[in-house]
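For this depiction, one protein chain was excluded, whereas all remaining protein chains were kept in their positions.
Chain IDs A, B and C follow the sequence of writing; residue 1 opens each chain.
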Amino acid sequence: MIIILKKDAPQEKVQELIRQFERQNIKIHESRGVQEYLIGLIGDTSHIDPEDIKSIDIVAQVKRIQEPYKKANRKFHPEDTVVDICGRKIGGGHFQVIAGPCSVESREQMISVAQAVQKSGAGLMRGGAFKPRTSPYAFQGLREEGLELLVEAKKATGMPIVTEIMDASHLPLFEQVDVIQVGARNMQNFELLKALGKVDKPILLKRGLSSTIDEWIMSAEYIMAGGNPNVILCERGIRTFETATRNTLDLSAIPILKQKTHLPVIVDPSHAAGIRSLIEPLSMAAIAVGADGLIIEVHNDPEKALCDGAQSLTPEAFDSTMEKIKKTVAFFGKGMD
Amino acid sequence: MIIILKKDAPQEKVQELIRQFERQNIKIHESRGVQEYLIGLIGDTSHIDPEDIKSIDIVAQVKRIQEPYKKANRKFHPEDTVVDICGRKIGGGHFQVIAGPCSVESREQMISVAQAVQKSGAGLMRGGAFKPRTSPYAFQGLREEGLELLVEAKKATGMPIVTEIMDASHLPLFEQVDVIQVGARNMQNFELLKALGKVDKPILLKRGLSSTIDEWIMSAEYIMAGGNPNVILCERGIRTFETATRNTLDLSAIPILKQKTHLPVIVDPSHAAGIRSLIEPLSMAAIAVGADGLIIEVHNDPEKALCDGAQSLTPEAFDSTMEKIKKTVAFFGKGMD
Amino acid sequence: MIIILKKDAPQEKVQELIRQFERQNIKIHESRGVQEYLIGLIGDTSHIDPEDIKSIDIVAQVKRIQEPYKKANRKFHPEDTVVDICGRKIGGGHFQVIAGPCSVESREQMISVAQAVQKSGAGLMRGGAFKPRTSPYAFQGLREEGLELLVEAKKATGMPIVTEIMDASHLPLFEQVDVIQVGARNMQNFELLKALGKVDKPILLKRGLSSTIDEWIMSAEYIMAGGNPNVILCERGIRTFETATRNTLDLSAIPILKQKTHLPVIVDPSHAAGIRSLIEPLSMAAIAVGADGLIIEVHNDPEKALCDGAQSLTPEAFDSTMEKIKKTVAFFGKGMD
Partner (left out) sequence: MIIILKKDAPQEKVQELIRQFERQNIKIHESRGVQEYLIGLIGDTSHIDPEDIKSIDIVAQVKRIQEPYKKANRKFHPEDTVVDICGRKIGGGHFQVIAGPCSVESREQMISVAQAVQKSGAGLMRGGAFKPRTSPYAFQGLREEGLELLVEAKKATGMPIVTEIMDASHLPLFEQVDVIQVGARNMQNFELLKALGKVDKPILLKRGLSSTIDEWIMSAEYIMAGGNPNVILCERGIRTFETATRNTLDLSAIPILKQKTHLPVIVDPSHAAGIRSLIEPLSMAAIAVGADGLIIEVHNDPEKALCDGAQSLTPEAFDSTMEKIKKTVAFFGKGMD
């Protein structure tokens, strides 16, 4: 971290600040030019918030040199993390498609969709039991019952299941869940992240609606710092001024994340656009830009879906899109084993 | 709700859709023009998500006529809600200033700041015990111990306390807290909102970084639908492209909220700008635009603050700002009793 | 256009409004339900701004049914527009790469870069002679002299040239230019758009930094309404809160544009990200999502480039990227003839 001091900073204040850092075992390199006066902090500064330093009267600007994340940082872990979910691998050249309905609605629905997406080539099954809804009057998901139906579909097909958690206190209900999803609205629910750091299951961490890439990595770092190294990042669109799509899918984030972190990154084209006809082209783009997987909504009867029907594919449409996904993944040199 | 159908929608599909609504006790008014074909839904449609309807093949567009919120809606509750906190009133012409440090750090700090802000005219005291921090390595607050120090400061001064909750499971610790704050990052932590709906304390609901005004009111509705009518809204800046300020304070939201809802609305100029010198002018603007209160960070030694020092006033600076606040509140016709 | 009236709108005011529309040759369909009262406007309403109608006291809401653009609208022109530039085709299955330096700097530079990109397979050459710069003290381009150097490079290689115009009064200087580019900052410089509507050359219209897709199409409509049908749209990133990339490339815009309009759409990965290492992955994504071309910055010595070096490829790096572009374009079924 480099701290640019005000040119007229009184020496006694500068020395007091330096002593404060030294007490935290940080070494200081002082440098005074004609135009600038700065001190460099040498050592572990990950616990220091640059915003705090900025508040000090004699400080003009603060510039972080080292990223504030360690466990998620590719610098300290150059090889790709490969997350293994009951034998299905994501990351490091392994590509997976996660498919299923937005909401779990009934046993028949779950089993029929699970069988269909499995046949088309999906590796994991998704389905929402706990549903975050903007309105308290909207359908909130089947909750415990939904989790049971997911487990039944897993038994019927052998596919691992991915489903969203909304509160740390629900964790005991998630024992048979294979991948626990953290939704966009909970990306900075730090108490939940801490609880998931102690869990022995992969976490699918969606990007918050208005979270920067760095904030997102820091949320992964919360989970990893707690002891859970298996984090899968999921880009699902950010909130911008554009209203033609529900959110703006930030595909540039994929190569940026690949440089900054070793974690696998997947893309959710269904929620990003909120438009059925965009799922296929955005899936192609996600593969081309370097994503390690896709999570796609598939519903046996999208027009009667209790939520988010507009962004669900029918099993037939999914099957046709999967044909293209398989060829494109192969073209770009990844495997879907 | 008005549903604009596609002009070539087949009659049997339209009739099926109409029957679906009728089963939910919604009456239908059908209207077919040359250019447009639409059906109006008559009855309570608050549980229907327009996004779901949009997914139906024969539907071109959906337009909500009635707001999806009821309890928070000024239409059904024309008079201003006045929230009473141990005799301090907010809303309906009553203006309150909440002041105190970002983080509770020590007994001496809390008591000295509390006494100072009380003397300057603040009605309530704030202080963070549980701190949401972007980094897992940053100071996370004194937690339980911080709550105890807040309670001590309350005993010493008689001022009611406002502090943030981060997880529903912490609620038992908040028994002596007078106003429970929900932070921006938890504005759509729906499980937490539901839990707070069952609490018998006023809730200070901060606006999410990228939440629309309507989403924010819906989060208040979650709390109110659970049975707790005492919600205070707090505008604290939204995330935009501008980087000169930490967030962009959306003061237009105040008069908009005053039209849509009967709840009191306060403004947080400290977090919005993240710049000490902007607290006073933004406070003046907040009063002028119609806010019912302010929440201002005051720290006895901002340069040594463990978090957010850049946006804290010293007690002396706060005292000087309070002089102007009192005169301006009076000028705009509100009382600070 | 559907106008939703306030339920208590007095009949005489409604009739006055209806007469106003009828005087503009618009037919009216009135419909009054229990919940809603609305009038549908039948006829050409493209000159009516819904914002104007909203201001009328008795109006609750206005909803456009028909898009306000005609010439750019795919509904009235279902087949793809193919723009032909001296035999190079863009659109309708034809893919082109436009390459060259951000700024024209010297004869040697332009000719050497032009020859290099031509050899690698670029179809058109770009280079900025008039440069829009945030600062009045920054290099503003070689202007007239830059245009001359572009023309020389064209003579040396036979490649058509694409370059930016900043003011309608410069048009006489652009006689030998093959494609006139409108920069993001001028996307709503309506006087310039009108002037370009009278020009007999293809126009490359970049998206404004904070322009919606609909506003962008309306700017194309300005040019087309003036009589010039040859507009190529260019997505180059929008301004969002994310700072890891210079702008956020909105690749969802490509399939949306393909539905709304028949015009060719290309992508500028260099300006979008502002990061050299992102050019290749974003180019792959652009092809995969359905773009009709790419515009890529190539500089013979990016480290000494007078502007935007960080986003330029060397001719060697461009050559390697072009290899992948060619294979990927073929994989996705387009031709680069």
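FYI, contacts are C-beta pairs under 8 Å (C-beta built on N, C-alpha and C of every residue); 3 or more make two chains touch, one makes a residue touch a chain.
Note that the coordinates shown come from a computational prediction; the quantities given were computed from them, not determined experimentally.
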{"item": "Residue touching the undisplayed chain, where the options are C:Glu22, C:Asp167 or C:Asp337", "value": "C:Asp167"}
{"item": "Chain not shown: contacting residue from C:Arg19, C:Lys54 or C:Lys119", "value": "C:Lys54"}
{"item": "Touching residues on chain C - with respect to the absent chain", "value": "46-49, 51-52, 54-57, 68, 132-140, 166-169, 185-186, 188-194, 209-210, 215, 218, 221-222, 225-226, 239, 246, 274, 276, 302-303, 305-312"}
{"item": "Interface with the undisplayed chain - residues on chain B", "value": "210, 212-214, 238, 240-245, 248-256, 259, 272-273, 275, 277-278, 281-282, 284-290, 328, 331-332"}
{"item": "Missing-partner contacts on chain A, residue numbers", "value": "2, 4, 27, 29, 31, 33-36, 38, 40-42, 60-61, 63, 65-66, 210, 239-241, 243"}
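In this text, only the chains that are shown with their structure count from here on.
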{"item": "Copies chain B and chain C touch via same or different residues, half shared test", "value": "same"}
{"item": "Separation of mean Cα positions, chain C and chain A [Å, integer]", "value": "32"}
{"item": "Chain centre separation (chain A, chain B; CA means) in Å", "value": "27"}
{"item": "Chain centre separation (chain B, chain C; CA means) in Å", "value": "40"}
{"item": "Residues of chain B whose C-beta touches two or more other chains", "value": "210, 239"}
